[in-house]
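For this view, one protein chain was removed and the others were kept in their places.
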Amino acid sequence: MLFHVRMDVRLPPDLDPDVRAELLAREKAYSQDLQRAGKWPHLWRIAGEYANFSVLNVENVDELHDLLSGLPLFPYLEIKVTPLATHPSAI
Amino acid sequence: MLFHVRMDVRLPPDLDPDVRAELLAREKAYSQDLQRAGKWPHLWRIAGEYANFSVLNVENVDELHDLLSGLPLFPYLEIKVTPLATHPSAI
Amino acid sequence: MLFHVRMDVRLPPDLDPDVRAELLAREKAYSQDLQRAGKWPHLWRIAGEYANFSVLNVENVDELHDLLSGLPLFPYLEIKVTPLATHPSAI
Amino acid sequence: MLFHVRMDVRLPPDLDPDVRAELLAREKAYSQDLQRAGKWPHLWRIAGEYANFSVLNVENVDELHDLLSGLPLFPYLEIKVTPLATHPSAI
Amino acid sequence: MLFHVRMDVRLPPDLDPDVRAELLAREKAYSQDLQRAGKWPHLWRIAGEYANFSVLNVENVDELHDLLSGLPLFPYLEIKVTPLATHPSAI
Amino acid sequence: MLFHVRMDVRLPPDLDPDVRAELLAREKAYSQDLQRAGKWPHLWRIAGEYANFSVLNVENVDELHDLLSGLPLFPYLEIKVTPLATHPSAI
Amino acid sequence: MLFHVRMDVRLPPDLDPDVRAELLAREKAYSQDLQRAGKWPHLWRIAGEYANFSVLNVENVDELHDLLSGLPLFPYLEIKVTPLATHPSAI
Amino acid sequence: MLFHVRMDVRLPPDLDPDVRAELLAREKAYSQDLQRAGKWPHLWRIAGEYANFSVLNVENVDELHDLLSGLPLFPYLEIKVTPLATHPSAI
Amino acid sequence: MLFHVRMDVRLPPDLDPDVRAELLAREKAYSQDLQRAGKWPHLWRIAGEYANFSVLNVENVDELHDLLSGLPLFPYLEIKVTPLATHPSAI
Partner (left out) sequence: MLFHVRMDVRLPPDLDPDVRAELLAREKAYSQDLQRAGKWPHLWRIAGEYANFSVLNVENVDELHDLLSGLPLFPYLEIKVTPLATHPSAI
């Protein structure tokens, strides 16, 4: 089941550089594991913004929430979820 | 799986009364069938507004969309869907 | 009498971990007492967000406000209350 | 129990004058009956706008909704309801 | 002359408790003096929010501004003022 | 007493030209009478928009509302009123 | 080059049914041609709304605009375009 | 002097085709005259929308308003004007 | 040439009192010099808010920006500029 997600990253500019680097490394690893597991089929950078559009593929909404709230960056994210249905014109 | 839905009804005030009555009757029957089928566990009127909060219980997002887009009032509805996960404090 | 409530939690990410843990524990206990007392019939997690939709069942608005403003997390909450009436189609 | 209500009137400018006059007369009578019954303790015109702030005094939310949805102008109203609690500083 | 005012209180959660208590005490005394003087005929708590709806009765707009900007909490308040006229249906 | 007013004109493009011309003529006469009477000290066109910023000088809010709701264009206007106090730095 | 597009369809409910059917058929054919040509890699229905999220793959912005403004439904569409860059974590 | 302008065109879809074609032809001629006169140095189509960003070069604000309100499409335009100053980093 | 300006002051409540006093003194002097020079013909306090409506009279937009960005409070101001044209009904 597909969910469209917009994530805006609100990292405080004065966050300690090491803390920041470690956090982003964990975030990247977490996301790439999910991508390899087929849970995160699409991840695009919104041009000019520290934000992304993603499409997640999960079994149910609880799994969706666990996946998103488990993101290392979660405390600094503004997230908007939109459930996606099959479009009648999609081939 | 639960989805929270806000529906705002935008019926044109000058809609032919018979058309309106027939439409609302079909809407009520449609909704009550789904309630009886356990697909529509909660339906509340937002006080003072021609709108409701609902909670729908479906197997997947396609079923959710079919259910909502099948509403007789659908062409006159403004709908906002929010997926619901289990709350860690809910007993 | 039912009131629909949206609560968005705005905890500062740099809040002392112990303070945070203690606060959340008190919040959970407070909420579960009210759920057991029938005052808080519905509590759902908004998927992907640190927020919930709740439905509270109270005698009057003063009780509603006391209940909400008594939440340990109240200083960090953005709350939106919507009174719910009986829907004419609800079975 | 008190509820604060904002009502914005959206009458189409090209509404038949007689229909308009009759509608407004019924609205006035309806509102004044409720005022005399103590259900509508406050009714103020928002300066410069075809809108009012009101405070309604009802037993419960269903009564509130019946009262508001019974307004002759209801199909042309945009209504926003806010429940009012007792303020700790109010004398 | 009546003015409708919405006040949202934005006190920082980490404000020193003693400073907070003293500030709120002064705010309460200030408001109750004005209520006794008939300048502040209505003061209601917006249920679930650290905010109030008030109606102030003043001679002119300068007095209104002095009264509001003199509130001890003024630096922490978001205020919205709406001038109220007599409603043609008000009895 | 001064009130700042923004007026956005929403005339339907397909309004009968004669009706439109007559309406605008009455609006201009009405406004210029008030300007000559000192009630309407400032009237500026918002560049690029069918809208104006005005400052009205009235004795009280009822007079303000009568003045504004008496505008021939009133049914087609979106009006926003802001009460103005004396600025401490104004010379 | 990828562009994320949100399209909200605002068809008037009282549009002649035949005109509507013909329009939707042309829209479907137009979209499926582009999908087959690889220009429209993703097309999802936003659950509960007459809207879709799409991702378009074009050579430049002029082609993007021609593609979108050529949609049979274009006069009834509200469109929001967001350019997509490669995400550094995307595998 | 430069002014940035966003223009959103809101032509009713059911406008008579001949009226529409004539209107657009006049709009194009009007705009191209101004472009040739150096008054309209920049005109870009906002991709996917019936809207444009323009930059106009005028002597004063009255000329700006005359230019914009003289647009044949003016009754169907939503216009937003932003005055532009020289940027300290611009070469 | 006239420009309408709304200025909202966002001074942090915990700003050092002496710094604040000095800043406000400089702001007042700066503004009064410009008022005396005829550059700042109107300055009103928005009742109940730490904000003002002003009308500035300048030769061009660069002068406008220099004047505004030169305000001692500029780093703490949210400013909205609207160019004003002569209104056809203004006497």
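Per-chain residue numbering starts at 1, and chain names A, B, C, D, E, F, G, H and I are given in the order in which the chains are listed.
Note that in this section a residue touches a chain if its C-beta (ideal position, glycine included) is under 8 Å from a C-beta of that chain, and two chains touch if they have at least 3 such contacts.
Predicted model only: the values in this text are computed from it and were never measured.
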Residue ranges of subunit I at the interface with the undisplayed chain: 3, 5, 12, 61, 64-65, 68-69, 74-76, 79-81
Interface with the undisplayed chain - residues on subunit H: 2, 4, 27-28, 31-32, 35-36, 42-48, 52-53, 55, 82-91
Touching residues on subunit G - with respect to the absent chain: 1-3, 60-62, 64-66, 81-86
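Methods note: only the chains that are shown with their structure count from here on.
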Chain pair among A-G, F-I or B-G whose interface repeats that of G-H, sharing over half of the contact pairs by residue number: B-G
Pair sharing more residue contacts (C-beta pairs) when D-E is set against B-G: D-E
Inter-chain centre distance, subunit D versus subunit H - centres from mean C-alpha coordinates, in Å: 43
Distance between the centres, which are taken as Cα means, of subunit E and subunit B, whole angstrom: 39
Multi-partner residues of subunit G (each touching 2 or more other chains): 45, 47-48
